[in-house]
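Read the structure below first, then the notes.
One chain of protein is taken out of this complex; the other chains stay put.
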Amino acid sequence: MKSFVFPEFHIIRDEAKCGQCRGCERQCAFGTHTYDPVQDRLISDDYKCAGCQRCVVFCPKDAIEVRPTQSPYRQNASWTREKMEDLKKQAETGGVILTGCGNDKPFRIYWDHIVLNASQVTNPSIDPLREPMELRTFLGAKPDFMEIKSEGDDVQIETKLSPNLTVETPILFSAMSYGAISYNAFRSLATAACKSGTFFNTGEGGLPKEMREQFGKCAIVQVASGRFGIDAEYLNCAAAVEIKVGQGAKPGIGGHLPGEKVSGEVAATRMIPTGTDAISPAPHHDIYSIEDLSMLIYALKEATNYEKPVSVKIAAVHNFAAIASGIVRAGADIIAIDGLRGGTGAAPKVIRDNVGIPIELAISSLDGRLRKEGIRNRCSIIAAGGIRCSADVIKAIALGADAVYIGSAALIAMGCNLCQKCYTGKCNWGICTQDPRLAGRLNVDIASLRLSNLICAWSHEISEMLGGMGINALESLRGNRDHLRGVGLYEWELEVLGIKGAGE
Amino acid sequence: MPRKRRELYNKEICACSIFGAMNRDGERFTGAGVMSAIANMHVRGNGLGGGFAAYGIYPEYKDYYAFHLMFTGSNSDAKRSAKQDFDVFLCENFDVVYDEEIPHGDETAVSDPPLVWRYFVAPRKCGDEANLSDDDYVVMKVMHVNTKIENAYVFSSGKNMGCFKGVGYPEEIGEYFMLDRLYKAYTWTVHGRFPTNTQAWWGGAHPFSLLDTTVVHNGEISSYGTNRWYLEMYGYACTLQTDTEVIAYAADLLMRRQNLPIELVAKILAPPIWNSIDRMNEKERRLLTALRMVYAPLLMNGPFSIIIGQSGKMIGLTDRIRLRPLTAATRGSMFYLSSEEASIRLISPELDSVWTPNGGEPVVGKLNNMT
Partner (left out) sequence: MARAHFADPHTKKTAQGEQRVNTAEIDATNMETKELNGRLRDLMLSGVQKIALRNVCGQRYIGTRLYNPERRKVEIEIFGTPGNDLAAFLFGHKIVVHGNAQDGVGNTMDDGEVIIEGRAGDVLGFSMRGGKIFVRESVGYRCALHMKEYEDKRPVLVIGGTSQDFLGEYMAGGIVILLGLGGKSHEGNFIGNGMHGGVIYLRGRVEKEQVGSQVEISPLDGADREIVDHYVSEFIERFPELGLNKEEILRDEFLRLSPRSKRPYGKLYAY
């Protein structure tokens, strides 16, 4: 059937600069560029271009430019180009529109409507370059009281403390499974996490055996509805275990790793036959209630001898705060909440763009709910979904999060340009693919350095902002909403965020 | 939508002077000395608040809780009406053995004084409340008054001690309540206030207190929002529109309810930095790591020096990198704490020892005969 869809990108090649090296042809897995020996020139097919900019960056002569095309349609605020073309694609295929990355619709980004405080006169701002500035954070349950037995100078802790993760900076890498992303990308995250004193999350694709000894200590291993790659060693080699209930990009939806992505190594790690589809059902079929969740939490605690915190990750949806409170009471040590803008390797676009609530509002309402119930100290909150910079991190913490997960930000650090074609498995940047030729493009040393640089830079910036507020330990900003003010927000939004308006 | 549904608290930002004097043999002395000592640091305040805590002043009623009440209002009728509301509540919950207006000087010498009254009371617990300790019962009732009864504030609720405070320079407040003539205490702590962002009101002056714990504070607590939500989880209502009260409640929570020794409480309020903790031996490291982990929301961040008073004890503490000054000194049985050494020298020119304690390290004076 003839497709009526217009190309999204236009490729402009400067023929004077082009040396016909055919580098672009080799770089593009979508087959955009082809060499015509007759004309001795490269020909580009705009229809195939994903806009990932790989050929642009790697052209040795800087001869290529890839630009988004202008909409060919009459301007229409209701029938936007995206709506028109998605509809055409469905008419042509009868299929669900798939996409990757996070929600790109112009929902209000609250981070950009919140401003931070700084000290003037009465409280000296602290110079983080010279004075101690502490970002160390503990993730896990804390007791209400700490019983102490002291005889003279000898002090013994009587209370049995729950296991906690120690992070040197409140930024963790979000769950991205081996299978969804390449081995090199996965290993880069693990390497950078260990180097930066933080953690990476295996997602639901298991942890390759040869990585366990070296990287287990900085791994949060996920237990998701598909239960891929889970055995006792997997659970015990890790620092923490996370039960994945939901994901911000696709709340209520399962996952599906197509058989063609299930290579020998992916299959071995997931402990499934090579080439079979790896299906993660929408729910955990052993969790139909909060009691069932509690049962799984304690099963995992038993399996790990109560030595590791158990996290439960849920998508931020309408009544999630009440559910999260139940999850804390069910025994979770950490609640990870993933907001509306959370990323994914593949999700139906209609779900990605229409389900869930923004993470900023979610953090605030969850923190508030747990405080009100007097159980805020019984768990830590990790916020995910739409953290783009250090300012977002610090605002998340002031709203009440203990730490954040970053997914898209980490991918961008490695080279991703958010072309949203992750689900095709043809990622030219070697990140979201299992094609050995593509995956090999990502150098673990370089990618992990880019990631650890990012963590280092954000940590410095967080220290600067904290110091400016006259605070020298991150824990003193947690839930300290007095250091935030809203700009351009409605009354109900300020209310949900629990912050004053600027100038108040 | 009504605006005040949102949390719109203010916190106090102030510079201030603090001073404390204790006779560790328990001999009692008038407030004259501390009044002149604090007056010597006049320039550290701006006349918008001054106050005193005095221990050992009510020996004849030492077994009863001494409530000091402030009744505010635009005129004397309003104040009387607040007092009536309070009296009804008080009689329902306590046996009152004696009450009177706290003697004071000329009302025109100070600005807009509230009606200030004291009651000596014993708890009258009924029903489920019978299971509460007397102290817990009193705390609960004090929180009730301060949140629910309009224009009535309990600003002192310990036994054999009392706070006196108001708007003015501390020496003026001392004179108003005639502290140099009417009272003798074995410990006096005092505060001169320099608030920059809260309105001056009598309840906003220091000390802040709960039961017999009092706090005078020089500093600003940047972690106030965090401290506050944590304390609210334990039932403390932060009502006084200032950040200092969280220190008093944190001291009550940790010292009275959780029974932690002051040395550990100091490590919670002003913990050593991780670099130092990481260098300690394993046992110490584990203890301090656990304290920081469990009590992270009670770290008092920002510059401060405080004097905590309790029955038989006076404790000085500064923030962990000592951004506000505190000098300690001893002379015989006397123990002094002050923002500046000169004020101590004024009332005790000769001293046995003078030092500036390290940030985060408490200096503790105790009554010698304390068991």
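In this document, chain identifiers A and B correspond to the written order of the chains, with residue numbering beginning at 1 in each.
Operating definition for what follows: a contact is a pair of C-beta atoms (placed from the backbone, for glycine too) under 8 Å apart; a residue touches a chain by one contact, two chains touch by 3 or more.
This structure is a prediction, so every number in the text was calculated from the model and none was measured.
Although one chain is not drawn, its touching partners on chain A can still be listed: residues 127, 129-132, 457, 460. In the full complex, chain B touches the omitted chain through residues 40-41, 43, 275-276, 279, 321-322, 325, 327, 340-343, 345-346, 354-356, 358-359.
Operating definition for what follows: only the chains that are shown with their structure count from here on.
Contacts from chain B toward chain A in the complex involve residues 1, 3, 5-9, 11, 13-15, 196-197, 219-220, 222-226, 229-230, 232-234, 258-261, 264, 273-275, 286-287, 290-297, 299, 301-303, 320-321, 323. Within the complex, the chain A residues that touch chain B are 119, 121-124, 131-132, 134, 136, 138, 142-143, 145-146, 148, 150, 155, 157, 159, 161, 164, 371, 374, 376-377, 469-473, 475-483, 491-492, 494-495, 498, 500, 504.
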